[in-house]
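Of the protein chains in this complex, one is absent; all others appear in place.
== subunit A ==
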Amino acid sequence: FCEKALELIRELQRMGDGQLPAFNEDGIRQVLEEMKALYEQNQSDVNEAKTEGKSELIPTIKFRHSCLLRNQRCSAAYLYDRLLRIRALRWEYGSVLPTTIRFHMCAEETEWFNQYKKSLATYMRSLGGEEGLDITQDMKPPKSLYIEVRCLKDHGEFEIDDGTVILLKKNSQHFLPRWKCEQLIRQGILEHVIS
């Protein structure tokens, strides 16, 4: 018993820090089925013990109950750990997740992510005065004002503060204000060139 539940946890442990493997729907379903079977066996045993006074069934009942608790705990741990990884994705990638990752999330996880995004956005908007503060920016202490970046993918036009429009074409290099580039660097569109 509880083997499948443990396997789910091991699966998450194997994936290197923060990666999100595909949602193991099968695994969860098996754990739930095992729980159902255990519970039903327990129910019938409890009835038997009550009506026929078979107290030797009680240790088995207790054992099954602790298996049930274990399964509940393991599956909750699996699901919760996935949520934590998904939460980290919002901070890493921004509001729009890469499609590969989206395929690894089940519908409810996507729903959780959307809700989390909304909560976070409401909170950030409420900071300070009018527009709030986007605290997902400025992740590292600023070292220099402008940085050299290389464009990794075509991204089209990009406007900076004083109105100039820069065309971000693959492999072009630019000298841009740091604060404008942060999000693009994290999304993998720009690359900070340290020479």
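By our rule, a residue touches a chain if its C-beta (ideal position, glycine included) is under 8 Å from a C-beta of that chain, and two chains touch if they have at least 3 such contacts; residues count from 1.
The criterion applied here is as follows: contacts and distances are computed from a predicted model.
Participant: Not counting the visible chains, the remaining one has a UniProt entry; which protein name from "Auxin-responsive protein", "SRPRA protein", "Elongator complex protein 5" or "DNA replication complex GINS protein SLD5" does it give?
Facilitator: "DNA replication complex GINS protein SLD5"
Participant: Would you mind spotting which of A:Leu32, A:Ile61, A:Ile101 or A:Ile185 touches the chain that isn't drawn?
Facilitator: A:Leu32
Participant: Taking the full complex into account, find the residue in A:Arg87, A:His104 or A:Arg186 that is in contact with the omitted chain.
Facilitator: Only one listed residue reaches the unshown chain, and that is A:Arg87.
Participant: Among A:Leu6, A:Cys106, A:Ile166 or A:Ile185, exactly one should touch the missing chain; which is it?
Facilitator: A:Cys106
Participant: Even though one chain is hidden, which residues of subunit A still touch it in the full complex?
Facilitator: Residue positions of subunit A that touch the missing chain: 28, 32, 35-36, 39, 68-69, 72, 75-76, 79-80, 83, 87, 106, 108-109, 111-112, 115-116, 119-120, 122-123, 126-129, 133, 135, 137-142, 145, 162, 178-179.
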